[in-house]
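Here you go, one structure.
One protein chain omitted, others in place.
The letters A, B and C name the chains in turn, as written, and every chain counts its residues from 1.
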Amino acid sequence: MPDLSRLMREKNIIFVTLALCLVFYMISPRFLSLDNMSAISRQIVPIGLIALGQFFVVLSGNIDLSMGMGSVLFAIVLGVFFGMTGGVALGIVAVIVCSLALGFFNGMLVAKLKLPAFIVTLSMLFCAQGLSGLIIPRGQQIFLMGGFFRFVGAEKFMGLYWSFLFLVALFALAWVVYNHTRWGAAVIAVGNSEENARLAGVNVDRVKIGVFMFSALCSGFAGIMLSTRMGFVQPGLDGNGLLLDGIAAIIIGGTLILGGRGTIGGAFWGLLFIGIINNALNLLNVEDVWHQVFKGAVILAALGANWILWQSRQVEAH
Amino acid sequence: MKLKTGLMAATALAMFGAPVLAADDTLDIVFINDGHVAPYHVAWLSGFEDAIKAYDEAFDDVKVTGRWLSAEGSLEKMIQQTEVTINEGPDVMFVNAINVDAFEPLVAKAQEAGITWIAVHSPMDSADYSFTLGDVVNGTNQGLAMCALSGGEPYKVAIMLGQAGNPSGEARHEGILKGIAACDNVEVVAEQPADWDTVKAQSIAENWLTQYPDLNAISGVTDGYMYPSIAIAMNGGRELDFYGYDGDIPILQQMTDGSVKADILLSGTREGWNFVQMAYRIHKGETPDKVYDFFTPLVLTEENHKVALANGFPEDVQVYYVDQALDVAAKGYLEFGPDSVK
Amino acid sequence: MTTTTAAAPPRPRKAMDSLTQRYLVLIGLIVIASVGFSIANDNFYSLANLGILLRSIAVLFLVSMGMTFIMLTGGIDLSVGSNVAFSGGVGVITLTTTGSAPLGFAAAILAGMAIGAVNGVFIGRLRLSAFMVSLATFALARGLALVIYDANSINVSNTTFLWLGGQSWGSIPVVIPFVALVFVALSLVLYRSTFGRDVYAAGSNINTAFVLGRRPERTLVWVYVLSGALAGLSAIITVGRVSSGQPWTGLYLEFDAITAVILGGTSLFGGRGRLLGTILGVLLYGIIINGLVLTGTNPYLQSLIKGLILLGVVLLDTLVQRRQAQ
């Protein structure tokens, strides 16, 4: 029997998500309109990128708290380069280089100096927040106009936004890497037991540095997507909100926060779940003050539901 | 090298924020603001910094110094900053209080220490002066402009509000509704607070565009909401009118090509310059009105103004055209520079 | 190299307890920061300023002490900042409806404990991830705060209610000796009560604690309730400080508290750390960060410095320990 528990986890979130859709649809038929679906698909892109990067980090038994503020920083890096050169190419290269450098730095501190990822990335969160305001003259906003931003932010291909397609492509790529390459197996191994992975000949340090570089790269992409969606960048964007939504998405999608277990499919459904809630709260004109209550209660309910499911599985096992 | 200079500048600010160099006559101004992140804040604080420098250079007899502090939205932090500032004894304090009642004891303490207290935006009886904006009037002007430019056809507008409970935001909101009430073709289809947050504004705009396919306009109580709204509409290929508030330069620039119909010329830069001018005048012995109302005209293009007037827009409302507005917004010294007091 | 096998290399004769060493580093940094600030600004270390400074970190002291208990159990509580807003709201509403300050106090602390109990039950009883659960209550408590305040602030003029957070004896705010009192009480609880030892046991190995009959699942519930109670207490102080209830108060306070506790040498993995470290951590963090805030340093630069200090102290600690190990 192929991994029943895993299937249950994924199905679980699928059912909950679909049920939620139904409820929202009954409240407002517009919820399931094509327009709104594509709006959701675009809104989830930055959170999705954060979730995907975080997925591998969490899988390896670590956490990257710097992803949210990192994406704000990288959006601004792009903006600064755009402001200087008026073009995008150099800015994107700069974002990729900077993000990989940040990831490498995080990874080195975690892998080589054995510092807890939580601490390293918490300090990077603060540093990114600071730098995002310091590299932009006087903290002003920068406008990003032009073909690239319009293309990525607004153009569609077969009815789907390019940015969403990019996200889906990246998830697909990640799925292949996770399930069909040595690297995926190595990340699971490290997340389960670093010591055992090392004994089996896995280069644990390289895996750790790798996941942090990937997560930082994802936050770089998230930064680019943020900038194309907004048409401008400015420091002081709420990166932590993005981060927490991203983490919530993968945990709701069944990833074990302690590492070693999770599926890409689950992470994707978790992402849809978060995206739908965010969208519905606005769309259904839920009074603003209730947004947070609702979101917190839904996450708690999802956690509780998982627990009940887990308990019943325990009983079955006996 | 921007990073490095930024760092150095900031470090210098930290270390020598309040130099006590002896000069014959000194004027030390501290501006305590509720934030530093929103585009309006950025312009405001840099206008203030520029003005300090300009006044210091322009007048040899007075050493003009100043700095700003940001409470980052926290009332607690603001109270602490105010207490420390009172301890250091500047000459003039501008305080943009998050909650005026909490500051009453501090006003007394500051006055005891001989500091001139200027309450910003929300007037205080106990303060020496209050610097106000006329939010209701400005909002009404925005609403009236909407009426006059809507063309008489049914016209659906969505209004993006400030943080619930914020006095400025609510006064502007009140004004806008008052202005809109002047005609009956304009219908408010949605209202939602975006908490002065540009990112939140973006999601809201996105959902509005989905939800109301026949939406004609978005009105906002701050220009900060206009940036994402314009971007979303443009990306979605929708032709919408925008009614802004604040006079942010990038938004003013979008008036000539048509998408932004009207704006209120507060302009952070202007306000920052006006602070320093006001402090300087007081220092020189002038006594402004106890409640000093910031001059905030409506901004329209010349054509639109004509159209509006033809549609019954009141003639006594002061209007700046875009060029003029841009000019004074970019160059705060035109209205409030050292030359204005010489 | 870390290894948990029976053949682990014998430990070096310890030159100094690693926590003691961390405390010396912190004290050194606090001294350096103090000297630096007093050179930069004559006025900085006046008694009045010291009072303002200490008062500004009073809430961080309380919340961080609660966070220390939680991190000693290997958990984390992301909800404290929101909880300060929520419990403050409940307290203020109770005060304005009943007019009774004691009722208001009780309501605030009970409300804080209620959020703590939600955390505690989900984390301790259901054994769910502390990070996730408190992330949910982080949103929930903030949302509830917004709801009960209707996103507005509420002014408070009841002098009894404001006494703790607002009153000063000369330059010494009342809240400072109060925080010291709480520190002593919590130290007694942590080091001299069975509950305190259970906190360490639950964080060291929850399975062992269970087998030894220590009921760690209960300990966890009470630890989160304690953190909630301290959030409620912080809410009272905050309200007294600003003579009003604010729905957005305590935003991201938990990040500051976690940072201070980590600075104080408490392990993220439970079982290791002391309250004294947290006090030093808060002092260092408070002196530097609040020093910068109060003197008007660019807020972005403050963030950068915050990050560098956190990384720097932990790095320094690791490097020194490595050197000793060689």
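Please note the rule applied: a contact is a pair of C-beta atoms (placed from the backbone, for glycine too) under 8 Å apart; a residue touches a chain by one contact, two chains touch by 3 or more.
By our rule, contacts and distances are computed from a predicted model.
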Chain not displayed: protein name in its UniProt record ("Multicomponent Na+:H+ antiporter subunit E", "Ribose transport system ATP-binding protein", "Amino acid ABC transporter membrane protein 1, PAAT family" or "NADH-quinone oxidoreductase subunit H"): "Ribose transport system ATP-binding protein"
Where the missing chain makes contact, among the chains that are shown: A, C
Contact residue for the chain not shown (choose from A:A197, A:L217, A:M230 or A:L300): A:A197
Given A:A186, A:L237 or A:A302, the one touching the chain that is not displayed: A:A186
Absent-chain contact - pick from C:A209, C:V239, C:L275 or C:I289: C:A209
Interface with the undisplayed chain - residues on subunit A: 2-3, 176, 180-182, 185-186, 188-189, 191-193, 195-203, 260-261, 318
Touching residues on subunit C - with respect to the absent chain: 1, 3-13, 188, 191-194, 197, 200-201, 203-205, 207-215, 267, 269-272, 325
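Basically, only the chains that are shown with their structure count from here on.
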Chain contact topology (line, ring, star, complete or other): complete
Per Cα centroids, the chain farthest from subunit C: B
Euclidean distance of C-alpha centroids - subunit A vs subunit C, Å: 29
Shared-contact residues (touching 2 or more other chains) in subunit A: 131, 134, 139, 235, 288-289
Contacts with 2+ other chains: residues of subunit C: 150-151, 298-301
Footprint of subunit B on subunit A - complex, ascending: 30, 33, 35-36, 39, 42-43, 80, 131, 134-135, 137-141, 143, 150, 153-154, 229-232, 234-238, 241, 278-279, 282-283, 285, 288-289
Residues of subunit B defined as touching subunit A within the complex: 2-3, 6-7, 10, 36-39, 42-43, 45-46, 164, 190, 192-193, 195, 197-199, 202-204, 206-207, 209-211, 213, 227-228, 230-231, 234-237, 250
Residues of subunit C defined as touching subunit A within the complex: 2-4, 118, 122, 126, 128-129, 131-133, 135-144, 146-147, 150-151, 252, 255, 258-259, 262, 268-269, 298-308, 310-311, 314-315, 318
